[in-house]
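I have a structure I would like to understand better, so I am pasting it below and will then ask my questions one at a time.
The other protein chains are all here in position, but one chain of the complex has been omitted.
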Amino acid sequence: MNKVIKNKEEALIGIQDNMTIMLGGFGLCGIPENSISQLAKMGVTGLTCISNNAGVDDFGLGLLLQRKQIKKMISSYVGENDEFERQMLSGELEVDLIPQGSLAERCRAGGAGIPAFYTPAGYGTEISRNKEVREYNGKPHILETALTADFAIVKAWKGDSSGNLIYKATARNFNPMMAMAGKITIAEVEELVPAGELNPNEIHTPGIFVQRIFQGEKFEKRIEQLTTRSK
Amino acid sequence: MNKVIKNKEEALIGIQDNMTIMLGGFGLCGIPENSISQLAKMGVTGLTCISNNAGVDDFGLGLLLQRKQIKKMISSYVGENDEFERQMLSGELEVDLIPQGSLAERCRAGGAGIPAFYTPAGYGTEISRNKEVREYNGKPHILETALTADFAIVKAWKGDSSGNLIYKATARNFNPMMAMAGKITIAEVEELVPAGELNPNEIHTPGIFVQRIFQGEKFEKRIEQLTTRSK
Amino acid sequence: MSLDKIGIAKRIAQELRDGWYVNLGIGIPTLVANYIPPGIEVEFQSENGILGMGPFPFEGEEDADLINAGKQTITAREGAVYFDSATSFAMIRGQHVQLTVLGAMEVSQDGDIANWKIPGKMVKGMGGAMDLVASADNIIVAMMHTNKAGISKLLKKCTLPLTGVNCVKKIVTNLAVIDIKENKFHLKERAPGISVQEIKNATAGELIIPETVPEMNI
Partner (left out) sequence: MSLDKIGIAKRIAQELRDGWYVNLGIGIPTLVANYIPPGIEVEFQSENGILGMGPFPFEGEEDADLINAGKQTITAREGAVYFDSATSFAMIRGQHVQLTVLGAMEVSQDGDIANWKIPGKMVKGMGGAMDLVASADNIIVAMMHTNKAGISKLLKKCTLPLTGVNCVKKIVTNLAVIDIKENKFHLKERAPGISVQEIKNATAGELIIPETVPEMNI
């Protein structure tokens, strides 16, 4: 089943103002860089972005923030960039903060047809405000609901023409769950191969979750916190 | 972290009468054969077994049924064996039938600390009797709770001394979720290698879910429905 | 002449669309895979954990670790992928599978289906059927129009324990193609040589019959 799209321009067709978009990645690791730069170029605005983080000033989702394309961020940890802080404090940007595990599970639930589930995370904090509480195993849990998106955009290491994806190391992070939860899921990959070249036992995201796949032109793969030791 | 156990005799120490045990496998595919034969030898009785199926008369869980070691089966599809039918119809054996997807998800939930979730499966059928119903997206869903077990026993293709597991083809089935849901999880593997020999990107079950691992002596790998075509 | 099982499978195969992921139940539904219309590509999901199921293996090449949900030895096509049962039902429950074809003992004009349990008889279990019917947007039932005793399987209300409610949209039997809409059966096509009256006689539920009922083209 051939899902290959020629380039990022064609892959992102259909993304419109005011849509909800999920974007994979943790910090700058495993983010769909090519698609983000294309979103900036397209100039779509009013976006609700579901992404664990919000990039840095001049890379990742920071590029969309600079251009004021984002109306609302749904994330677990943000604010590694000044423009984000400015927009948030001035009220231009809505921010919905969600515990990281609940964010991951809510995306998975959205993709898996589980509309809601109970979790202990956030009980007794402002996160549990207006949420149903129920005790299980002697411990209070709150009810969290599924998240889905008009488009999910993920980044993989390898992908085949059927949309099967393999991620590398910790660049996997949120990508697999978000791939499940998009009405349309777009994957950009470092290496695109014909169907049959990936070992079916080693695939992380089955192609059924992916509607469009394209070979990224160039991956900058910026490092946020370079930490090394000397030899 | 070395979790290697010498043999099946030592791997199953601690399993006692009236315990709840999860066993991986679908039909006879991917079942922990060595452990099942050892359970038969140990003669523990009153077991509650959570397993998608119940084996055949002389293989898989059928071996424990023959010896009347099982008090209750929690499964989605059973009865490929006569002794099962006899014990069930005579009331010797309790049977709790669960939709297959709910069974898989309930095991995952048990391992993932999600005490309950909503699913549409079984709404309007006898499965939803006494279960809470709630509408999401215009569709009724029922609340299902997590499953856990005193011991989970799974079978993998390859495993390392840290308990990391790789399954082969459709022998994966229920094994990964059950590995997550056991208070103690025992893995029997076809090939046991030192830590570091499996590619960390290709592992299906992270070792954190596995407490004991052993090399199976011999795998019969019986085929339930041999279907072929001629060349 | 009423259709045989292969005829039913062939007619259902005409419903396939290019790019669909399809789950086929045991029995007649399995046969659908043999009659994919030319020029379209579909992928078959088996709920035990494979997408891209291929034909049965050649003799001697079977692999005990590679089976379908009917526990038959199979092969994998190029581009196939294996996954665990939770992920498999995430695909199903999350409506990533575009078509489910399965058999039934009874279907009601409300779209209810019964196919897993006969009171007083040995109950083998629902397997994945309840997840499939509760989740799928597009369910086709493949079955004989009547049971062995000649009694209609298309009823006002199901008499057997239900597998799912309000879920069946289309039925293909040995006699007819029938859609379910607004809690009624709607006759769409006749099997070659079968009269509308024969179909009416074999249907216990309320059957809406349009002015012209074309013959199936198989």
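All chains are identified by letter, namely A, B and C, in their written order; residue positions are counted from 1 within each chain.
Keep in mind that, in the parts below, contacts are C-beta pairs under 8 Å (C-beta built on N, C-alpha and C of every residue); 3 or more make two chains touch, one makes a residue touch a chain.
If you're wondering where the values come from, they're calculated on a predicted model, not measured in any experiment.
Here the chain not displayed is in touch, across the complete complex, with A, B.
Which of B:Ile114, B:Ala187 or B:Ile223 touches the hidden chain is settled by the complete complex: it is B:Ile114.
Which of A:Pro32, A:Gly62 or A:Pro176 touches the hidden chain is settled by the complete complex: it is A:Pro176.
The chain omitted from view is touched by exactly one of B:Leu65, B:Leu103, B:Ile203 or B:Ile223, namely B:Ile203.
Although one chain is hidden here, its contacts on subunit A can still be listed: residues 26-30, 52, 75-80, 85, 88-89, 95, 97, 99-105, 107-108, 119-127, 157, 167-177, 204, 221-231.
Along subunit B, the points of touch with the absent chain fall at residues 1-2, 108, 110-114, 160-162, 164, 180, 194-196, 200-201, 203, 206-209.
Everything below uses one rule, namely that only the chains that are shown with their structure count from here on.
Subunit A and subunit C have Cα centroids separated by 36 Å.
Note: centroid distance subunit B to subunit C, computed from Cα atoms, is 28 Å. Averaged Cα coordinates give subunit A a centre that lies 33 Å from the centre of subunit B.
Looking at subunit C, residues 50, 76, 82-83, 86, 89, 92-93, 135 sit in touch with two or more other chains. Annotation for subunit B: residues 105, 119-120, 167-169 touch two or more other chains.
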